[in-house]
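I'd like to ask you about the structure that follows.
Every protein chain but one is kept in place in this view of the complex.
Chain IDs A, B and C follow the sequence of writing; residue 1 opens each chain.
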Amino acid sequence: MLRGLTSAGLGKVENDEQLIALASEYGFQAVDVDAQGLVERHGVEGARELLASHNLVIGSIGLPVEWRKTDEDFQKGLTKLTQVAAAAASLGCTSCCTYILPSTDYKAAHFMTLATRRLRICAQILGAYGIRLGLEFVGPHHLRTAWKNPFIWTVQETLDWIEAIGEPNVGLLFDAYHWYTNELTVADIEALRADQIVHVHINDAPDVPVSEALDNGRIYPGEGVIDLAGFLQALNKIGYRGAVAQEILSANPPSDSPEQLAKRSKAGFDKVFQAAGL
Amino acid sequence: MLRGLTSAGLGKVENDEQLIALASEYGFQAVDVDAQGLVERHGVEGARELLASHNLVIGSIGLPVEWRKTDEDFQKGLTKLTQVAAAAASLGCTSCCTYILPSTDYKAAHFMTLATRRLRICAQILGAYGIRLGLEFVGPHHLRTAWKNPFIWTVQETLDWIEAIGEPNVGLLFDAYHWYTNELTVADIEALRADQIVHVHINDAPDVPVSEALDNGRIYPGEGVIDLAGFLQALNKIGYRGAVAQEILSANPPSDSPEQLAKRSKAGFDKVFQAAGL
Amino acid sequence: MLRGLTSAGLGKVENDEQLIALASEYGFQAVDVDAQGLVERHGVEGARELLASHNLVIGSIGLPVEWRKTDEDFQKGLTKLTQVAAAAASLGCTSCCTYILPSTDYKAAHFMTLATRRLRICAQILGAYGIRLGLEFVGPHHLRTAWKNPFIWTVQETLDWIEAIGEPNVGLLFDAYHWYTNELTVADIEALRADQIVHVHINDAPDVPVSEALDNGRIYPGEGVIDLAGFLQALNKIGYRGAVAQEILSANPPSDSPEQLAKRSKAGFDKVFQAAGL
Partner (left out) sequence: MLRGLTSAGLGKVENDEQLIALASEYGFQAVDVDAQGLVERHGVEGARELLASHNLVIGSIGLPVEWRKTDEDFQKGLTKLTQVAAAAASLGCTSCCTYILPSTDYKAAHFMTLATRRLRICAQILGAYGIRLGLEFVGPHHLRTAWKNPFIWTVQETLDWIEAIGEPNVGLLFDAYHWYTNELTVADIEALRADQIVHVHINDAPDVPVSEALDNGRIYPGEGVIDLAGFLQALNKIGYRGAVAQEILSANPPSDSPEQLAKRSKAGFDKVFQAAGL
């Protein structure tokens, strides 16, 4: 598995170039960046060299399409999606992810039909560039009632949705925080196949009741109560070999410098990977 | 358009052979029957002759698969589906229908993923035999809350679901009662393309507030308050040429003889088709 | 059916604005234009007004994607496809077409797998904007051996391909010349459903043996040997209501002025529509 960084948890990172420099300095192997931006600023060759010279690959990019609102909103994102996918593919990236809010103001069943069709179109476009689409189920309890109607938030629901979408290149973004807030076990991970997982997020939870763990209350790996050793061991056991990217969402951005935070992140990764025997 | 009969509304019809005889006697052109049963009792050639000698075609068959419960229940119906589809195709039938309950005890969004996948499989199997799958949206208000969670019941929701299923051979079963209980207009029909409609049901509603019209409170065409002339004109205008089959669901079966009820049905059809200028 | 014009057959038409003016002047109801170009030059509102003030709709646009070569070539066209589709949809156009060369230098079966996947992606993208994809089978005999291996050129092969693509929004571009060079009959058209036809081309063939009719040897409707009255009657009979667009491919561009050629086109349409009783 590749140790990965996102900018979430590094405070005021100025740009992806700084993220790349920090990731490299602290021994990470993957970064989640804006591939299109890199290509625009450096050209394809320049961006490839920037990554290669830092011994980094791109872990994943974000899906630049609004699939949760109107058809018009959705349509507007498709040109961008083709551009982003082309840029990502040119840099060797094969993963693009989006998250699923666990409740919705729309009528849930109807919204599911719209979302299914839209994500299928996104998956087809991404597939044209050899990229997979990862869907992130979102576990924190408070979000399940943040909007009027419950949507989906469990692994099984997400896997069933993936089957409904029906495209070969769709899988899970598996986030430790959502695994924890869904109160899942190591066995639940071991029941998966590696090819069902497109990307992995890692982070930790404070010592509060699970039902009170807030989505933006995440902390650094190894500083909380999630069994991250078990999490990593299970992913390794089923053969997952992709990126495990730190994503720390917090109510207030950390005040330390990106440098200090990257160092702290490295310490967290060292701790939990060591605990996992990896 | 073909005038069609189902056994719903004919009281104690003994079997499809009687339904066929009555349909023919009273000038109907289509019957919704158990195609497989006909073939089992008469052979393919015999069943074809039975229909042809009565100047009848099959309007539609019912989907013999339980897609609303567990995966196991669903799987169990697939063998039957292949047999029923083969029998129907051998008799020239190209339509197979199922209805959508407007509420569900399952979590609505999750159930939609399961149902989407299952109906796609059914559509694929039916498509192998040249048969289309019609989905009947169900409008009566009381059913929208008959189970825990709202599912879908409008034309637009159903069309969006059909796009989510994503197979070319899926369309609407358009029932006059559900058009009425959804408080739709002639313009709503005229906004459709004929090829979006797989089958049509006709029946009428008693003079009660729309929101109190019960699913099993239907009456004979022309005896109630639905604008069936407008309904038929709109279907004709968009080019629909398939069967319009009477389906009268009632709390208690009518006590008249099938012969009397078929005669009454004919009178109803005469009235509304004449009113429609067809 | 809508009388339609393309620029093929009008000689040196300067731009789509001239095509629109000529189409309007000579009583046509549809034009095949570059929707994106119109929108770029006039804005969405301006382009809508330009069409509306000339009593014209867009018949169809061309598929701006190279699906016959490498994956890289294909990928490069997808951004453009999203832009073109958005422009076309903004002008009310619901049809986008491409043609199928009847032979290929690639291994035929393998190329079919690539082309199937690519056109499915195109269909999905177009579907996001409410646009259908029309596939034009190409009949002239000389093209069947113009490249190393036979590909497909019949209606049935194309319908089977459409089923293999498996998207609901794919159908035929039905061209009179290819109907003729496939030696098909009125009954072959009557065996189709209107919804299987996305767009229609009309033109005529010189009085040479069918097997010698060249793809770029087409002449004006009513000036040749194709039974265009039967062609139009059959399309009308099955309920086709879209555009019938003149497309005249010739080895040398006609030397008459666009004005003269549009007038001649009108005369041809008058003749064959009258002969068809339409």
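By our rule, contacts are C-beta pairs under 8 Å (C-beta built on N, C-alpha and C of every residue); 3 or more make two chains touch, one makes a residue touch a chain.
Because the structure is a prediction, the values reported are computed rather than measured.
Participant: For the chain left off this view, which of C:69, C:110 or C:193 is in contact with it?
Facilitator: C:110
Participant: Of the residues C:2, C:21, C:143 or C:164, which one touches the chain left out of the display?
Facilitator: C:164
Participant: Could you tell which one of B:53, B:75 or B:274 touches the chain left off the display?
Facilitator: Per the contact definition at the top, the residue touching the missing chain is B:75.
Participant: Could you please point out the chain B residues that touch the chain left off the display?
Facilitator: Counting only chain B, the missing chain is touched by 71, 74-76, 78-79, 81-83, 86, 89, 118, 120-121, 124-125, 127-129.
Participant: In the complete complex, which positions of chain C touch the hidden chain?
Facilitator: With respect to the unshown chain, the touching residues of chain C are 104, 107-114, 116-117, 120, 149-152, 157, 160-161, 163-164, 166.
Participant: With the missing chain put back, which residues of chain A would touch it? List them for me.
Facilitator: Against the left-out chain, chain A lists 127, 163, 166-168, 170, 193-195, 239.
In the analysis below, only the chains that are shown with their structure count from here on.
Participant: Could you work out how far the Cα centre of chain B sits from that of chain C, in whole Å?
Facilitator: Chain centres of chain B and chain C, defined by C-alpha means, are spaced 37 Å apart.
Participant: Indicate the residues of chain B shared as contacts by at least two other chains.
Facilitator: Chain B, residues with two or more chain partners: 163, 166.
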